[in-house]
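Just one protein chain is left out here, and the rest sit where they should.
Moving on, here comes subunit A:
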Amino acid sequence: MNRILKGMLFATTVLAPAGMAWAQETTLTIESWRNDDLPIWQEKIIPAFEAKHPDIKVTFAPMAPTEYNSAVNAKLEAGTAGDLITCRPFDLTLAMFEKGQLAPLTDLPGMENFSDVAKSAWTTDDGSTTFCVPMASVIHGFIYNKAAFEEVGVEVPKTEDEFFAVLEKFKEDGNYIPLAMGTKDQWEAATMGYYNIGPNYWKGEEGRKALIAGTEKLTDAQWVEPYATLAKWKDYLGDGFEAQTYPDSQNLFTLGRAAIYPAGSWEIAPFKSQADFEMGAFPPPVKAEGDQCYISDHNDIGIGLNAKSENAEAAKTFLTWVASPEFADLYANSAPGFFSLNTTPVVMQDELAQEFVSWRQNCETTIRPSAAIVGRGDPNLDLEMWRVSANVINGTMTPEQAGEETQKGLDSWYKPKQ
């Protein structure tokens, strides 16, 4: 099979325009779920690398985010996956490493540029082996339409009461949909909703670790309350939000029809290119003035080496470059909203991205609660949270039921270490 494939590859390369020096070049393929970033890789990142290493060609081969994991797993098992694998954080990629599909990268030159926290998302539970080069984290918050805020005469909300007062103003005004979010795709409800506002309730890392330790349960008040707040969003979403998809929400906001967009920082680049109004951002509002704020600053994306890659040396050269401050600067500035995890500080040009990053100074950061350790079982806690968050907003489930269902699913396979 492999031989036939190679034969076909050979045939196609021979048929390709003559004169190319194929013999000396190595081609690396990157598997990724960031299909939105295709132009950034093709126009900025890859040329920058190829200029330094003319003997290595790099192809960026992205696919749809929701299909990425199953597809890349199938490819890895069949031995047809690319040389470089973009890594989801925590449990998903850990499972790949444990199956021997990813090569250990602990000793890769350049790894010293990352802190332990940055590497934690792609390191074994005992902390001994790192298997992906950290690339970026994403921060959750709300992006708003500055013009709309001025028009209606509201200030950026700091507390939850202010937040709902702003929404109420927009609803009365009637010109803008207060919140651009739908529940059809389900993941928006959890990722932009629950994971976004939740850390203020369960106190970030404190709650997340307590959940893993088993001292807190998803039925506790601090885990149920965010659902109750989400349920209140219902009145401020657009007409027919039940059938509104993720691209619908993005378009509603960038076309200027909605005032506030519950966001992840990865939206910055696409929004910048599409919206012709000024945008601002604010962190999830706290419950009362002066409360400690928490934000979700999630290690989101890394890049690893396919253990079966035949171009391992070239791939390692590429990975070392990814670990360099040069890449950090290039990536953070060409894909604003993906914040570098490199210890060398990166100067970002984008104001909206700067706004997001500035929250790190005052707020405690945490990662998504369903990502690490409690996310490796079946039923998958992340998918469960998608479902119940959407249900809560749709009004087909109470916040208490949502807490109970997710806890029941977790209990069915997860036993906290005593």
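Note that a contact is a pair of C-beta atoms (placed from the backbone, for glycine too) under 8 Å apart; a residue touches a chain by one contact, two chains touch by 3 or more; residues count from 1.
By our rule, contacts and distances are computed from a predicted model.
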item: Chain not displayed: protein name in its UniProt record ("Predicted small integral membrane protein", "Xanthine dehydrogenase family protein subunit M", "Allophanate hydrolase" or "ABC transporter permease"); value: "ABC transporter permease"
item: Listed residues A:Leu28, A:Leu92 or A:Val154, member touching the removed chain; value: A:Leu92
item: From A:Gln186, A:Thr229, A:Ser309 or A:Ser340, residue that would touch the chain that is not displayed; value: A:Gln186
item: Residue touching the undisplayed chain, where the options are A:Glu160, A:Glu225, A:Asp248 or A:Asp350; value: A:Asp248
item: Footprint left on subunit A by the chain that the document does not show; value: 65-66, 69-71, 73-74, 88, 91-92, 95, 182-187, 238-245, 248, 252, 370, 375, 378-380, 382-383, 386-387, 390-391, 394, 396-397, 409, 412
